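Encoded as structure tokens, the structure appears first; notes follow it.
Omission of a single protein chain aside, the complex is shown with its protein chains in their original locations.
Note that the chains take the letters A and B in the order they are written out, and that residue 1 is the start of every chain.
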Amino acid sequence: MRLARLRDTDRVPLHLSLEGAGIAALEGDTLLTALLAGGGGYLREGEFGDGRRAGFCLMGACQDCWVAVEGLGRVRACATLARPGMKVTRG
Amino acid sequence: MKVAVVGAGPAGVRAVEVLLGAGIRPVWIDEAADGGGRIYQRPPAPLQRDPKALYGFEAARASDLHAALDAAKPRADWRPDTLVWNIHSGRKQLNTLNAGRQGVVEYDAAILCTGAMDRVVPVPGWTLPGVTTMGGAQIALKSQGCGIGRQVAFLGSGPLLWLVAYQYAKAGAQIAAVLDTTAFATKLAAAPGLLRGPATFAKGLYYVAWLRAHGIRIAEGVTPLAIEGTGDVTGITWRDAAGRTQCAACDAVGLGWGLKPEAQLADLAGIPFDFDALQHNWVPRRDAAGRSPVPGLYLAGDGSGIGGAEVAELAGARAAMALLQDAGHAVETAALDRRLAGLARFRAALEKAFPFPAHLAAGLPDDALFCRCEGLTAGELRATITGPTVAAPELNRAKAVSRAGMGRCQGRVCGPAAAEILAAKLGCTVAEVGRLRGQAPVKPIPLVATP
Partner (left out) sequence: MTETRCEVLIVGAGGAGCSAALHLALRGSRVVLLERGQVGGQASGVNYGGVRQQGRNPAELPIARKSREIWGRMKQLAGTEAEFTVTGHLKLARTDAEEADLIAYLDVARQHGLPLRMVGRNAIHVEYPWLGPKVVAGSFAPEDGSANPRLMAPALARAARDAGATIHERTEVVEYAHDGTLFHLRTLAGGTFSAPVLLNLAGFWGGRIAAAFGEAVPIVPLCPNMVVTEPVRYFIEPNLGVVGGNVYLRQIPRGNIIIGGGHGESDPGQPGDTPWSRPVPEVTMQAARLAIALVPALEGVQIIRTWSGIDGQMPDRIPVIGPSSTTPGLFHAFGFSGHGFQLGPAIGAIMSELVLDGRTDIPLEPFRITRFAPAA
């Protein structure tokens, strides 16, 4: 999945990582936006062999966008603002 | 008097405004960093917040609400970023979680304005990255300036289908198709009732006309077949009203069939629920003013039955007035009550125009996933009727046997579809199979070593 940035692209850039790979994002992005607009592709693997997930409701209800951030623990990507230097792992 | 208001969407803002006006300073809690609810969610500060661009026809209403929100925050005990994960209506306590810390809020009276989420019918392929709810697609655009893809298909029914497609097209996304599961004739039949809300009706017609005028592919009365793709979304297939299979290439799909209340706190508080056949939702019981049968608890906004943002604002104010009345204040409510009654009639027409496609959920193929959290197929749920244990005559037994609704979302997403699948299999009504009972926590909370 790749989110398409349609407006408000003149924001301050910031950088974080997903599974060690660099992700370029913008200030004001949620983690979900940062990772999925930045080429991360997906956020977690379904635990029961049912495929990759990349969130669904984007409003903190469906619980399908959990990721882990070093130092923060597990968070919902849709409800967490991206910060420079965040080290994110999937699931 | 200790008053708590849960939620800072349209209902919560207007409830708090009324309370502050009567000299009561409520504890005011929202899970998000800012108020506004889902509909008037403001982007994080680094993004532009031009109301006209973000809210279109609703810009003036959004600006008014934001002004009220910002004025009320410093006067209330405002607690953003705070999840209310449990309520104990006997002890009159809310359990909260903020930045990993547990808390307890005591109340004498509380107004629950917990909002709504998209109501979804599973479609084969709906768990693929690139598929979001209609609301999710709108949040991506409004709050993050992003489309959920470059070439987006929208599937569902209801006012949001046309609005979101319009917003995406205006923002420069390619619209692969707008697929409405409701037949044109159904909407036409409801049109006279919709004229009770002429402004809303006209806006709806405007979006449809605009999309048609821009040559966007539109199909009504469709039966979705599948969202195609292996790693990512590559297309969507459906059967058109004439029975032909159609497809469109796309890299993302927004799905939604109206809204359902986020009423978990009302449930945990012990408020009884009734099945509202018109909106095809279980709704917590309340009177027209928002009083629940549980002493000290009031309900307002979409969390107490879907009414939309305009109703939510009025209902929020009305519930706060009911609270004040019950506390001995004299409050004049006749005009407000008349407006709420009028809007309820319009709402009824809207529900008739966009009925929930129960047959689509009931007919989900056996091998299609219906529960995202537990990775369960429709066939696995149907097997609870014939499997190795006694039959599941209602939804909670089916949950116990199949795990449907036992995942992280507690059945928020799959609950309506699970009920339809089970009802169809049992040959009874969806009201008869019941609803998934709420269990704390309302949303996941971490195991922690320190309190």
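The rule we apply is simple: a contact is a pair of C-beta atoms (placed from the backbone, for glycine too) under 8 Å apart; a residue touches a chain by one contact, two chains touch by 3 or more.
These figures come from a predicted structure and were not determined experimentally.
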{"item": "Contact set of the excluded chain (shown chains only)", "value": "A, B"}
{"item": "Which residue of B:Ala45, B:Leu195, B:Ala277 or B:Val448 touches the chain not shown here", "value": "B:Val448"}
{"item": "Residue touching the undisplayed chain, where the options are B:Ala99, B:Ala213, B:Ala335 or B:Val390", "value": "B:Val390"}
{"item": "Residue, one of B:Pro122, B:Pro261 or B:Gly407, that touches the chain absent here", "value": "B:Gly407"}
{"item": "Sites on chain B contacted by the missing partner chain, in the whole complex", "value": "86, 88, 95, 102, 104, 270, 388-390, 393, 397, 400-401, 406-408, 410, 439-441, 444-451"}
{"item": "In chain A, positions touching the absent partner", "value": "47-48, 66, 73-74"}
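Just so we're on the same page, only the chains that are shown with their structure count from here on.
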{"item": "Chain B-facing residues of chain A, complex", "value": "1-9, 11-12, 26-30, 33, 36-37, 41-43, 46-64, 66, 73-74, 79, 81"}
{"item": "Chain B residues within the chain A interface of the complex", "value": "31-33, 38, 43-48, 53, 100, 117-118, 127-133, 135-137, 139-141, 143-150, 171-173, 231-233, 251-252, 262, 369, 372-375, 407-409, 412-413, 443-444, 446"}
